[in-house]
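To keep things clear, I will list the structure first and then write my remarks on it.
Removed from the display is one protein chain of the complex; every other protein chain stays in position.
Entry: chain A
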Amino acid sequence: MGRGGSRAAPAAAAPPWHALPDEVWEHAFSFLPAASDRGAAAGACRSWLRAERRSRRRLSVANCYAASPQDAVERFPAVRAAEVKGKPHFADFGLVPHAWGAAAAPWVAAAADGWPLLEELSFKRMVVTDECLEMIAASFRNFQVLRLVSCEGFSTAGLAAIAAGCRNLRELDLQENEIEDCSIHWLSLFPESFTSLVTLNFSCLEGDVNINVLERLVTRCRNLKTLKLNNSIPLDKLASLLRKAPQIVELGTGKFSADYHPDLFAKLEAAFAGCKSLRRLSGAWDSVPDYLPAFYCVCEGLTSLNLSYATIRGPELIKFISRCKNLQLLWVMDLIEDHGLAAVASSCNKLQELRVFPSDPFDPAGQVSLTERGLVDVSASCPMLESVLYFCRRMTNEALITIAKNRPNFTCFRLCIIEPHTPDYITHQPLDAGFSAIVESCKGLTRFSVSGLLTDRVFKSIGAHADRLEMLSIAFAGNSDLGLHYILSGCKSLKKLEIRDCPFGDKPLLANAAKLETMRSLWMSSCSLTLGACRQLARKMPRLSVEVMNDSERACPLDSLTDESPVDKLYVYRTIAGPRSDTPSCVQIV
């Protein structure tokens, strides 16, 4: 880079490029936004390492136990935005013991110490307490963005501290958290002089909020772009809120149901008509389709529609979605059924991401007519479709092969056939051929979840073909150790592997121990592992943390258990921080 300069300059000229001062490199690296690029640059030589780490502004810690908070803060002293993730993904489904860990407090404390200029903090699947929120409010004078996703441990008291203390707050984004309601009027604590809010998402809050306070807040925050309400806001109040914030880009309506009144309908229709910038819509809509036409004026502009909590079905739903010709993201319940997806296929040709959730996951009968046909139709007609999450009750190899042929551009393919071990419902064969077709055709696949009746054969395909695969989820599949061996000895880019209820044992784990250090984490539950193998793994691989969890009723000190003892849950992750010290009694580090 500097060479052209030194050639053109006179004799006593610029230093050779490799001796340029750090500030030059820091400036250069500021043009590398991607963490992986920065990481690669940092590996080139010591001066680049120094320059890169000192100028890093965004830090993403995908596993809060991979490094200690103090190490992170020390190594990257200039961080302004940090994201930390905690519990393993399967915690979402209740498989991880409740007090497993992932406390945010040590990270907040370290950040308060070493990153006084911190502006953004994001926690996912972590335990965030009110004390954490109070500390955040008190420690960072220019704090702007707080994002909490699937967290727990805090209450509206903590939110009150944020509202009262963060003068420059731009985003308060609470997604799917468990928030204890202390009947605190936290919204009132945003001062009257506070106008900087751009994003306000409190959709997961269960309690009431003061509507008048909310209206005043919305009125004075002229830059508000995202507003996601909770269920306590009635429809007529929604209309008046929208009139105060017509510049809104993303709206979460909260509960959207009321008895039909033509006045209210007219109010809503007028309010929506004023929202010319509205692009993303979500909400927990109950089955009152009478109000759907009030939205018609915004349908054309919508790029994102999340109806995954909406229990609307039938022709009104389809009429509504069919008008959304520019949709890129659609999340729905299976109440849309195959014919609804056929309508989506013909109307929404720009669709990039589709998620179909089960309305009644525990009903064995499955009264909803959503089958493989819906997914086939959408994949055939939506050329930009690249991300799918699909819950259904039946599937065939032929359908999957067709889908694979239609859409080789999938990057994320997650299919969940609700009943474990379900075969191809026509041929009664395992679904190996279908899932193999997906992985062979979609060269760019980075996330994959398999289900249904599967033998080791599908894993052979995955291991051999899924070169870009980073995250793989397996449940009730495979029939021997070879299945796991295929995965661990293949899948060059694998970062996260989560397995439950598969007949995989010790051998493939130990044979591929070195692979585990190239991955972020491995979760195995209800497989055929023994404590002896875990001990061996821990001995062999000191930079891995090997955690075993058993039914808490039977928790006893590891030393007293023999090598043959079965291991119910295993979580292995690479770490430079050594074994953690905050394990509850049901978790033991081998």
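The criterion applied here is as follows: a contact is a pair of C-beta atoms (placed from the backbone, for glycine too) under 8 Å apart; a residue touches a chain by one contact, two chains touch by 3 or more; residues count from 1.
The rule we apply is simple: contacts and distances are computed from a predicted model.
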| item | value |
| --- | --- |
| Name per UniProt, for the chain absent here [options: "Eukaryotic translation initiation factor 6", "Auxin-responsive protein", "Globin domain-containing protein" or "Trifunctional enzyme subunit alpha, mitochondrial"] | "Auxin-responsive protein" |
| Contacting the left-out chain in the complete assembly, out of A:E83, A:E152 or A:D290 | A:E152 |
| Candidates A:L32, A:V61, A:A81 or A:L95 - the one touching the absent chain | A:L95 |
| Residue of A:W48, A:F76, A:W115 or A:W186 in touch with the missing chain, whole complex considered | A:W186 |
| Of A:L118, A:L197, A:L227 or A:C416, the residue in touch with the unshown chain | A:C416 |
| Where the unshown chain meets chain A, residue by residue | 90, 92-95, 97-99, 101-103, 105, 127, 129-130, 150, 152-153, 155, 157, 160-161, 164, 176, 178, 180, 182-186, 188-189, 204, 284, 286, 308-309, 311, 357-359, 361-363, 391, 416, 418-421, 423, 427-430, 453, 455-457, 460, 473, 475-476, 479-482, 485-486, 500-501, 503, 505-508, 510-511, 513, 525-528, 530, 532-533, 536, 540, 550-555, 563-564, 566, 568, 581-586 |
